[in-house]
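Reviewing the structure listed below.
Missing here: one protein chain of the complex. Every other protein chain is in place.
For chain A:
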Amino acid sequence: MSVIAFAKNWNGKFKNSSYELVSYTKNLASQLNTKFIIVSIGEVKEEELKSLGKYGAERIISVNNSQMNTLTSRVYAQVISELAEKEGASTIIMSDNESGKAIAPRISVKMKAGMVAAVLELPITINPFVVKKGAFSGKAFEYVQIDSPVKVITIAKNCFGLKENQVDVSIEEYAPQLDASLFKIQVLEEEKQTNRMDLADADIVVSAGRGMRSPDNWGIVEELAAVLGAATACSRPVSDEGWRGHEEHVGQTGKVIAPNLYFAAGISGAIQHVAGISRSKCIVAINTDPEAPIFGVANYGIIGDVMDVLPKLTKAISNSK
């Protein structure tokens, strides 16, 4: 009754979320008093696979196949389910990201395994198997019991953190037999904004709202983000107006994020916006309106005009470096 976790790579590299997944899985396996296996799919170099050993991955199964570098959910789900059956895994784990969202539900159906997405902690109890997750887009938490023999969970980013635990790694190669008919989608091209930090990965996020008054004023948001090494984000009205792209929209219907530090500049803090940021470790609010609801959820607040405060912050940070 082992545990199997799928560690996603991006162009052959793992991210902190992959290491967090290994940390979580190791701790879950010891809670269940069983062994665990990490599965990697697509071309990843041995050295990179070994980096998972820093967080306790003793046994890795690598499907080192260039045909599978790009996510095809059908293929990935097939490979992971096959391995789970072969290894007699009772719990299957992956990160709650674009790939986990696509693969985990398929595995759930293949294995008739109950699934819970974006789990926030280790299971509260093992028997019955109960996990905690967010509900109502961050407005509440829900405890969900999985009753099937095999269980599938995805874990929310920053839910567990990195726990170092260096071990020796053994890597096994696995070559699945795949039917060509499974590859029905074809990636034609990929566009990447390499100079920009991805919102989902950022430890610090500088987010701005209608208080900026015009899209032309965004330079000061970007400057503050640059000195902090932060990603930029925005509120819904800003993305609806087309001032910023919808990929920057943070909130209930946009992205739900959990950075260490979140700056809400000129954002009033509507309930839908707060739902998207409530898992942030620390929130700083800057707003001219002392009654703005954002101050109700912020740790630190400054009453003032963002046009005035943001450049001051940027300058103070540059000076302190």
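Following the convention adopted for this analysis, a contact is a pair of C-beta atoms (placed from the backbone, for glycine too) under 8 Å apart; a residue touches a chain by one contact, two chains touch by 3 or more; residues count from 1.
One rule holds in what follows: contacts and distances are computed from a predicted model.
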Requested in this report: Just go with whichever of "ABC transporter permease", "2Fe-2S iron-sulfur cluster binding domain-containing protein", "ABC-type transport system involved in resistance to organic solvents" or "Electron transfer flavoprotein subunit beta" UniProt uses as the name of the absent chain.
Outcome: "Electron transfer flavoprotein subunit beta"
Report summary line: Only one of A:Leu52, A:Ile146 or A:Ile257 touches the unshown chain, namely A:Ile146
Query raised in the report: From the list A:Glu46, A:Glu173 or A:Asp240, which touches the chain that is not on show?
Result: A:Asp240
Query raised in the report: Which of A:Leu21, A:Ile92, A:Ala117 or A:Leu178 touches the chain that is not shown?
Result: A:Ala117
Report summary line: Of the candidates A:Asn33, A:Gln166 or A:Gln186, the residue in contact with the absent chain is A:Gln186
Report task. Identify the residue among A:Ile41, A:Ile60, A:Leu83 or A:Ala200 that touches the chain left out of the display. Result -> A:Ala200
Query - For chain A, residues in touch with the removed chain - result: 10, 70, 73-74, 77, 97-98, 101-106, 108-110, 112-118, 130, 133-137, 139-148, 184-194, 196-198, 200-201, 204, 228, 239-240, 246-247, 249, 252-254, 260-261, 270-272, 278, 281-282, 284-285, 295-304, 308-309, 312-313, 316-317, 320
